[in-house]
Structures are given as C-alpha cells and as structure tokens.
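Yeah, one chain of the complex is gone here, protein chain that is, but the others are all in their spots.
For reference, chains read A and B in written order, and residue numbers begin at 1 within each chain.
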Amino acid sequence: MSLGDGSARGEWWLRYAAPQAFFPLAGRLIPYFAILAVVLALGGLYLGFFVAPTDFQQGEAYRIIFLHVPAAWMSMFLYVVMALWGVLGFVLNTRLSGMMASAIAPTGALFTFIALWSGALWGKPTWGTWWVWDARLTSELILLFLYVGFIALKASIDDPRRADRAGAVLALVGVVNVPIIYFSVQWWNTLHQGASVSLTRSPSMATTMLWGMLLMALAAWMYSIAVCLARVRVIIREREREMAWMQELGQ
Amino acid sequence: MLASTASIIARDLRLAFRRKGDVAQVLVFFVIVASLFPLGTGAEPNQLRAMGPGVVWVAALLAALLSLGRLFAADYADGSLEQMLIAAHPLAATVAGKTLAHWLTTGLPLTLLAPLLGVQYDLPAPALGALVASLALGTPVLSLIGAVGAALTLGTRGAAVLLALLVLPLYVPVLVFGAGAVSAALAGLPHGAHLSLLGAFLAFSLVFAPWATCAALRIALD
Partner (left out) sequence: MNWGSLQAFLDMGGYGLYVWGSYGVAALCIAIELIALKARARRLGARMTESAS
C-alpha cells in the first residue's frame, strides 16, 4: 500500500502525504501555531504568577510546577506522536512520516531536559537535594536516554530511508516499553523511599493552578507544532533538494 | 521447522565453542566489574550486602551488553545473514534460535557464575537463590531485547556504544525487578511477585522481540 499522493484514492488530505504538497502547507500554518503558543503561554503564566495563590507548604517555589508539569507531559506526548509517525511510515510507506519523526525528536528531548532541570530546581528548596530519585524524574531521565538514542541511531545511518525505518522500529519498541519502564520505576520508588518524596502535587489543587498548568501545556503543544513544522520544512529541503519541484521553487 | 531451528542453534553453539575466548571474556568482565565496586565504595560488610544485588545485576547486564555485538556481526560480514533472510525457513525462528544460542553462551554462564560473586558480597543463601532465579529469568530477556538493538545497529558507525545507548534504557524494568527480588530475599521478604513479573517480561519479549528483530534485520539488509 504505497501512496505517493492520495488524490487517486479521492481523499484530499492524503495529497499532503507528499513532501511537495506538505512543504507550502506547513509554511502557511506555522504563524498561526506560533501566535497561539505565545497567547496561551502569556495566559498560563499570568494565571500561574498573578492569580494562583501561594502554596502553604512550599511557598513561591511551587510556581515551577507551571513549567515542570507541562514540559513533562509534552515530553511524553511527543514521544508517542513520534512513534505514531513511525508506524504511519510503515503502513503508508511515505517519506514524510520519517521526516516528521526526525523533526519531533529534538523538541521532545528539549522538553524532557526542561522537565529534568526544573525538577531539579524544584527539588532543591523543597526536599534539600538537587536530584530527587522520585518516579517522575527518574522516568524522565530514562525518556531522555530514549530520545538521545533515537537521534543517535538516525544520525549513524547514512541512507535516510533506512534511517527512518530503523528509527520507527526503535520508537515503537520504546513506546511499548515506556509504560513498563514507568511502572517499574514507580514500584522501585515506593520500595526505596521511606517517606514519599514526590514532586507530584496532591489532588487538592486550586482550580487556578490546574488552569494555569493546562494553558501552559496547550502553549507547549502549539509551540511544538510550530517548531516541528519549521524543522520538517528544513528536512524536506535537505532531502528533496535534487528534486525538480525544489529547483523550481528556487530553494 | 523445529529441526532447522535446532540446526541453527547447534551451528551458533559450535561457532561459539571454537571461540571460547569470547565467552570467557564476558565472564571475566562480569567478575572484574563486580569486584571493582567494593574498591570504589569501601568494603564495609553491611553496605556491601545492601548493594550486592544491584551491583551483581548491573555487572551481569553490562557483560550481556558487551556480547551482543557478536550476535549478528559475523553472519553479516560473511553474507550468511542475507542467506538467512531469503531462506524458506521463517526469519523469526532463525532469530529466536540465534538468540537462544546467544543466551546459552552468555546469560546462562553468567547466571551460573553469579552465586560466587554473591558470596563476595556476603549474600546469604536465600538471596543467592533469588539471584540465580532472577538472572535465569532475566538474562534471556536481556538477550531478546539486545537482539533488537544489535539488529538496528548492524553496520552503523560506532555500533557498540550506540547499541548500549539504545538498549540500556530498555533494560531498566528487568534490572529493577531482578535486583529487587534479591533485595527482598535479603530482607527476608517474599520475592515470588518479582520472579513472576520477570517471567511475564520473558513471555512478553519472547513474543515481540523476535518480530522487532526481524523487522530491524530486513531494514538493515535492504
């Protein structure tokens, strides 16, 4: 089942599976997602810093949560999306799927790093140490290794098509293992920590706090889409520059 | 199919037997790594006993990792891997056979040697039993998952380090529950649940890992 473009099957959106068609579409979409990202981030930060009340136990340090939790959510979400693009590449045999997976990986790794860094700076004033071996942080660390492994594997294979397919297998194996890894680390954490040293907030969070996190998470999502679309355009240019349509575009 | 799989296992075992040095190297590495830790942390008995399960398990994990490069490299180099791909014999069975042979020459010797290292860490008999049981269940999983990594990194630059980078995060669940079983036995707590979970990981990887390895091999040899 190989689809160069979908017009033969009458499905208009499948036409965009061809890099040639997707390239200009991505270019048109980027500004909208960028603006959404900025607006949502401003809203989330406003809620987080100016509306949400001070936490009784942790003081103002807890405001890191509006960065840490959305970043952690995004890092996991992007990994799943990356794996999905890989699966799509297997099923539809399109070049674009592999390019999208390659475009997502650096941003996913970035959010993982932000989650780890903000987690460390949250842990120090709250629990006294720069690194807290709690379930979420440890899982994030392993997720960072998974991202780095994916990027490294793709970088080590010269042929782009082979790199895409190998990456897809790795991402699929990874995404199946992520719940297992998370479960193992959770169990390990409860066993080895006496008191529950956890950066997870208690369920009784003020509504404003939840809204703040939600807006920041949406902002992160919009940002990711904008950046990944921009990156995939660069990747398309890198890989397709020999093609006639690229020459015509004067790229 | 069973007969040809058996012949593949026999072939790999024969090849490994001709290069006994490779198998011995893995075991020596295992012993060296496990012996390094007390030199690094001090030999206070209670501390050693507490870290023994983790250290022996990590050493076994690293030793298994080192040997994975061998799994497909030789066959890839002399072209027999391509023959296996186009042969009538299902590739998944070939892969399973090679993985089994790999475990017989790596994981199994590690499992049998582990009690000696456990004694170095003053682990009592129940903990030693848990060590052998957890390694017996866990090392096949290490071989199965490792095979996926070995296939993915076939012929790539810096394959050995890349393989470690890819495979070590995936080893975490096996490590957590394998070492956890021994720690539980050490504390006098039941460890049946840990071993059952390791068994579940083994069953899961027996079903899925050969398939992923086949996909990766096909990609590498296209």
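One rule holds for everything that comes next: a contact is a pair of C-beta atoms (placed from the backbone, for glycine too) under 8 Å apart; a residue touches a chain by one contact, two chains touch by 3 or more.
Nothing here was measured: the structure is a model prediction, and the numbers come from that model.
For the chain excluded from display, the touched partners among the shown chains of the whole complex are A.
Which of A:W117, A:F183 or A:W211 touches the hidden chain is settled by the complete complex: it is A:W117. Note on the undisplayed chain: of the listed residues A:H68, A:R95 or A:K154, the one touching it is A:H68.
Seen across the whole complex, the unshown chain contacts subunit A at 49-54, 59-61, 63-64, 67-68, 71, 106-107, 110, 113-114, 117-118, 121-122, 124-125, 223, 227, 230-231, 234, 237-238, 241, 251.
Simple rule for what comes next: only the chains that are shown with their structure count from here on.
With each centre defined as the average position of its C-alpha atoms, the distance from subunit A to subunit B rounds to 31 Å. Contact residues of subunit B toward subunit A in the complex are 148, 152-153, 156-159, 162, 165-166, 168-170, 172-173, 176-177, 180, 201, 208, 212, 215-216, 219-220, 222. Every residue of subunit A that touches subunit B in the complex is listed here, in rising order: 142, 145-146, 148-149, 152-153, 156-157, 162, 165-166, 169-170, 172-174, 176-177, 180-181, 183-185, 187-188, 191.
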